[in-house]
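Excluded from the complex is one protein chain; the other protein chains are retained at their positions.
Right, chain A next:
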Amino acid sequence: MGQAVAAALIAALILPLIAVAWRAEGWAALPARDWGALWFTLWQAAVSAALSVLFAVPVARALARRHFVGRGVVILLLGAPFILPTLVAVLGLIAVFGRSGWLGALDLPLYGPQGVILAHVFFNMPLAVRLILQGWLSLPGERLRLAASLGFTAKDTFRLLEWPMLRAIAPGVFLVIFLICTMSFAIALALGGGPRSTTVELAIYQAFRFDFDLGRASALAAIQLAIGALAALLTFRLALPSGFGAGLDRTVRRWDSGGWLRWQDWVAILAACGFLLMPMAAVLADGVLAVLSLPSSVWWAALRSLAIAMTAAFATAALALPMALAVARGRDWVEVAGALTLTASPLVLGVGLYLILLPVANPVALALPVTAGVNVMLALPFALRALIPAAQDVTGDHGRLAASLGLSGWTWLRLVGLPRMRRPLGYAMGLTAALSAGDLGVIALFARPGDATLPLAMYQLMGSYRLEEAKAAALILVVLALGLFWVFERGGRHADAR
């Protein structure tokens, strides 16, 4: 089942690419500038991903160790930058780090490769924090209790318990973020300071929009997919199973957190809050006053986005669950297929789907379902990242017992699988919903004016001088996305209460 889904997914990635290549009128060698773009794309993505993971580790550890009032809210808000529309994120970073920003007096050099990396860390560190936090929370409580009774120091705990966990989780997180950063386009250009910061996706956009060189567009898209496949294969070689064995399956309070560790954790949490929340607050605060003056069409657009988000969340769960279980049972290629969708050029995907649908249906009438479908594909890698470790633990820890009891299929899922995967599943669905609500996606490629989603309405407002109202729409978008995230996560967390 999981393998069938993965095969279908690969087909859904490759067919649009073939459709575009098919329509190409000629093939020529890629110009040298495109290779330069490829190099920039790769190195900035590697640095961005490494820094995102590096900074996320102390923050995730602090959040796992500390229990304080409002912790849930902090965790929720720290996830928000990941779902911000790129334009809003750029304006937010400028409002803090720019010339007339809050830190403008420091005169930080915002534009250039360092600006691109800053923006990518801002965007993706939240994802890294959440995924690594999942890892920390999945450490069996018995191990921590045992460690405490053996008198482990914080260093011992790190070396014997936390490091193996990180070794299992961090490479996958790095990969996902690396791949996201290779797809960057508007951010890379806006903060990159000029043509030196050209990425592959921009070259695709140019090839399609101005040159109508479909051969070059599909060749570049194929290179992106190849990078994705290669990076995925390399990373999964590095990731080692944590192999803690089964615990009693409950989270426990930690003992190893007194003294200066407390200070270290608070510094990490406060620094992360400052870095991640200030830019958002700076932009969204401006939007508060304009919210009430938004026309009803923006609210309708919000409703459409909500419908897309809900559809995508459930569809993603239905696809990701069997895929994650297939990976847990040793079908590694399923995971590679899952990571690939991250490097599918949204533009080529959209154009390809358009070409495929054109002979059989009116693609414009299908704009909303197609948007939801593409969102599912794009969210799958994140859902898999969250679900695979849990699926591996479940099959590893309870597989033999379940097999000896003859549990399988629905019964297994209901009694063993779902209860243990509920937390990551809730997270995966929440993330999918939030991402789908905020994704401009293919809707911009083929829509009727009456079909606008909330992100599209926001871009339209911005394109017609209405920056205040655009910020108000962005505020609604963030509230909607975080609300969805919160609801799904809560559903997932109920598992702990029992």
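As a convention for this text, a residue touches a chain if its C-beta (ideal position, glycine included) is under 8 Å from a C-beta of that chain, and two chains touch if they have at least 3 such contacts; residues count from 1.
To be clear about the criterion, contacts and distances are computed from a predicted model.
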One chain isn't displayed here; going by UniProt, is it "Sarcosine oxidase subunit gamma", "Thiamine-binding periplasmic protein", "Tripartite-type tricarboxylate transporter receptor subunit TctC" or "Hydrogenase formation protein HypD"?
"Thiamine-binding periplasmic protein"
Of A:Pro58, A:Pro126, A:Gly192 or A:Gly228, which sits in contact with the chain we cannot see?
A:Gly192
Among A:Leu160, A:Val267 or A:Leu358, exactly one should touch the missing chain; which is it?
A:Leu358
Which residue among A:Phe68, A:Phe212, A:Trp266 or A:Trp410 touches the omitted chain?
A:Phe212
In the full complex, which bits of chain A touch the chain not displayed? Write them out.
23, 33, 87, 90-91, 94-95, 98-100, 111, 185-186, 189-196, 202, 205-206, 208-210, 212, 295, 297, 351, 354-355, 358, 362, 364, 444-449, 452, 456, 459-467, 470
